[in-house]
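Only a single protein chain was left out; the remaining protein chains are all shown in position.
Chain nomenclature is as follows: A, B and C, assigned in order of appearance, with residue numbering initiated at 1 for each chain independently.
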Amino acid sequence: MPTPKHTITLLISCPDQPGIVAAISQFIFEHQGNIVQSAQHTTNQQDCTFFMRISFDENGFALTPGELRDAFLPIAERFHIKWSVHYSRERKRVGILVSKLDHCLTDLLWRWKSGELAMDIPFIISNHSTLEPLAQMYNIPYYHFPSRREQRTADQQSMLEFIYGKADFLILARYMQILEPFFVHAFPQQILNIHHSFLPAFIGANPYQRAFERGVKLIGATAHYVTDSLDEGPIIAQDVIHCNHRDTTEDLVRKGRDVERRVLAEAVRLHTEDRVLIYENKTIVFQ
Amino acid sequence: MPTPKHTITLLISCPDQPGIVAAISQFIFEHQGNIVQSAQHTTNQQDCTFFMRISFDENGFALTPGELRDAFLPIAERFHIKWSVHYSRERKRVGILVSKLDHCLTDLLWRWKSGELAMDIPFIISNHSTLEPLAQMYNIPYYHFPSRREQRTADQQSMLEFIYGKADFLILARYMQILEPFFVHAFPQQILNIHHSFLPAFIGANPYQRAFERGVKLIGATAHYVTDSLDEGPIIAQDVIHCNHRDTTEDLVRKGRDVERRVLAEAVRLHTEDRVLIYENKTIVFQ
Amino acid sequence: MPTPKHTITLLISCPDQPGIVAAISQFIFEHQGNIVQSAQHTTNQQDCTFFMRISFDENGFALTPGELRDAFLPIAERFHIKWSVHYSRERKRVGILVSKLDHCLTDLLWRWKSGELAMDIPFIISNHSTLEPLAQMYNIPYYHFPSRREQRTADQQSMLEFIYGKADFLILARYMQILEPFFVHAFPQQILNIHHSFLPAFIGANPYQRAFERGVKLIGATAHYVTDSLDEGPIIAQDVIHCNHRDTTEDLVRKGRDVERRVLAEAVRLHTEDRVLIYENKTIVFQ
Partner (left out) sequence: MPTPKHTITLLISCPDQPGIVAAISQFIFEHQGNIVQSAQHTTNQQDCTFFMRISFDENGFALTPGELRDAFLPIAERFHIKWSVHYSRERKRVGILVSKLDHCLTDLLWRWKSGELAMDIPFIISNHSTLEPLAQMYNIPYYHFPSRREQRTADQQSMLEFIYGKADFLILARYMQILEPFFVHAFPQQILNIHHSFLPAFIGANPYQRAFERGVKLIGATAHYVTDSLDEGPIIAQDVIHCNHRDTTEDLVRKGRDVERRVLAEAVRLHTEDRVLIYENKTIVFQ
């Protein structure tokens, strides 16, 4: 399903000024790169910050990764560019954290196996053993890290030590524990969470129960990066589904599962394909 | 567009128990009524309250309005029914309140003229004179009631005196004033408002600006009944539209207009056709 | 997830006339049934045929299945009613037919295990062995019935003999063989198929390829009952997803999987819960 050709992707942000696109596209052309996708955005409403995602064929490109970095440095300095480079050939290593609910994990694993998500999954971690059989079906190592209220920090410390160096980013696929700040800081803008409401509505616990009580006519899900502020990190993707007076809280949970898994999968795909840039607690998503 | 046949609609709520549907449908049958639509709901998750909307042909029905009320009384007492009866022949009189924005009013008037909304519009009231030409296009009397901060209560008192007896319900079609409790109480569950966010997100002022700042990926609109608590009345209809990082606050306003007018029109249609029952700050909507 | 209470559901169709609802609801009440859901429809645009779905608690109802049939007979005769009765306690037995694609089967099995679909799955049949491991994960017997072009009729005859008496209805979950008329007639209005386009667009083979060539801006899926006319049976559910010029045929296939599995699951749920009536190649779906 993924395009067979390998690409190199540059993610770029800098103060806007004329000449950036010319300089970067000239740089790629000079070293025999053929641009396959390019998108840009300037934050006109606020200050003028320029963002760009530009992908070119790795095949035929003249520079090694090290040479690319050296050769791009003068351009980066000239325009004060913050940048990162990503090779599609190097699949991201993704750790998944779950608790007991299986719908998001089931969906992620099926999509991954179907080739929709170009990533490797070195491990699944859970504070329960419930979903171990599901991990086994897909031959993914499953680790049980209990989460004990009285030693929460120590437990997360052990988990972090285990993870460190093994994953490029983490997915909280309905992981029902709040991560400590030290843990979040260890993976800045690299932890994706799915919240089961259309944030900022129903921040916090039990959103479906509160949606039922409020009598809303739609429920939703929000995929976002985890920050220190609960459910307030940059939003990557959101969607909703209609509901009505016949829906009990249980029905909302059932309907919501469909939205949750779809929204989380979309966010994971976007992040995996280096399509998300973050700017002041908001995301720029280059589809 | 509306069905040419006139119908009588009963809206009913009472504690659930066997025999209610049988008694009501038998009552209708006995007096030569042919049921054309019927829907029911029981609030299983909470207490067991029964709700019903049942419509039957007026043509052929044997009882006059007064006779119907007398004949139905024993059934209502037996099952402790709260009920109301509505004749589609008697079009509701609807007063519309607006400020300066024209999209909701334009849409309502066009739908009304197209026959989508079976109601009469005796007047449009505004705290500005901006939309008077629009009212004139449709030959609807337009009254300018200024809203002065220093004499808000007196101003709303005059407005209420004017309205009283002229309208069965009111639509706030982006009317940008908060109604005083005495005004709201004069039209209990009879004032429809459109809020320009997917409530309960962004309660209060400037929802599009706040949506922009939060970086949400969808914006929406909510039609609800007005109560004393700002933006917390029973929700009738909601919908959303997707947005992205390219949308400025102005773009959100533009996109939002499409959702606002669609959601408000849907709520007005539902209310006009007696399809909405209210129960504990929530609505039961019989489509 | 399903409501724990068992219900009895009557599906009814007959020429419209006054008194039907009264007679049926009185019948249920007389035998101590409490109605939990009721919906009706009359085909006003064409002839006036009346349709009804009415569910009542089995608990407390005074009649056995045999007694119910005997007692209802006079009403059925009086109104010329075609009817069927369904006990939620008796879960339907559903045979699933697949070929090589796994997305619909994966989704159905996950929903079934999650309690969303109140049915039993006695067998999965395929003309390939590809999906046997998936069936094994869920402990469902998997049978390989090859489909050979030169002896198509004989092959389908064996398959039918195997199925007969084991299933109440069949799901074609991307089963890529056309069933012979004799097979279809053996399960009238009891074979559900998912077609990967928004019918009647792209009837027949390769809808995604043809959608790509036509340059449509949305693709979809249609769940319908199988009849002798290919892709022309009564439609149960449909949905679409947006696409654009960047989508290759492969992308359409990937996006379409999400719609296909959602639409098929919805149709299966509706059919399993006895919410679908058929009238002249169209469905009446009581949500």
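The working rule: a contact is a pair of C-beta atoms (placed from the backbone, for glycine too) under 8 Å apart; a residue touches a chain by one contact, two chains touch by 3 or more.
Small disclaimer: the values here were computed from a predicted structure and weren't measured.
Asks: Of the residues C:28, C:119, C:167 or C:235, which one touches the chain left out of the display?
Replies: Missing-chain contact among the listed residues: C:235.
Asks: Which residue, A:35, A:137, A:241 or A:278, contacts the hidden chain when the whole complex is considered?
Replies: A:35
Asks: Using the touch definition up top, pick the residue from C:142, C:187 or C:202 that touches the left-out chain.
Replies: For the chain that is not drawn, the touching residue is C:202.
Asks: Which residue, C:44, C:59, C:136 or C:151, contacts the hidden chain when the whole complex is considered?
Replies: C:44
Asks: Considering the complete complex, identify which of A:18, A:66, A:165 or A:181 is in touch with the unshown chain.
Replies: Residue touching the absent chain, from the options given: A:18.
Asks: State which residues belonging to chain C touch the missing partner chain.
Replies: Against the left-out chain, chain C lists 41, 44-45, 198-202, 212, 214-218, 220, 234-240, 244-246, 248-249, 281-285.
Asks: So which bits of chain A touch the chain we can't see?
Replies: 3, 16-19, 21-22, 25-26, 28-30, 32-40, 42, 44
Asks: For the chain that got dropped from the picture, name the residues of chain B it touches.
Replies: 1, 102-103, 106, 110, 114, 116, 137, 250, 253-254, 257-258, 262
Just so we're on the same page, only the chains that are shown with their structure count from here on.
Asks: Regarding the chain A and chain C pair, does the interface count as same (over half of residue numbers shared) or different (under half shared)?
Replies: Mostly the same residues form this interface, as more than half of the numbers used are common to both chains.
Asks: So chain A and chain B are the same sequence; what rotation in degrees superposes their CA atoms, nearest 5?
Replies: Chain A sits rotated relative to chain B by 180 degrees.
Asks: Measuring centre to centre, with centres taken as mean CA positions, what chain is farthest from chain A?
Replies: B
Asks: Using Cα averages as centroids, what's the distance between chain A and chain B in whole Å?
Replies: 41
Asks: Touching at least two other chains at once: which residues of chain B meet that condition?
Replies: Within chain B, residues 44 contact more than one other chain.
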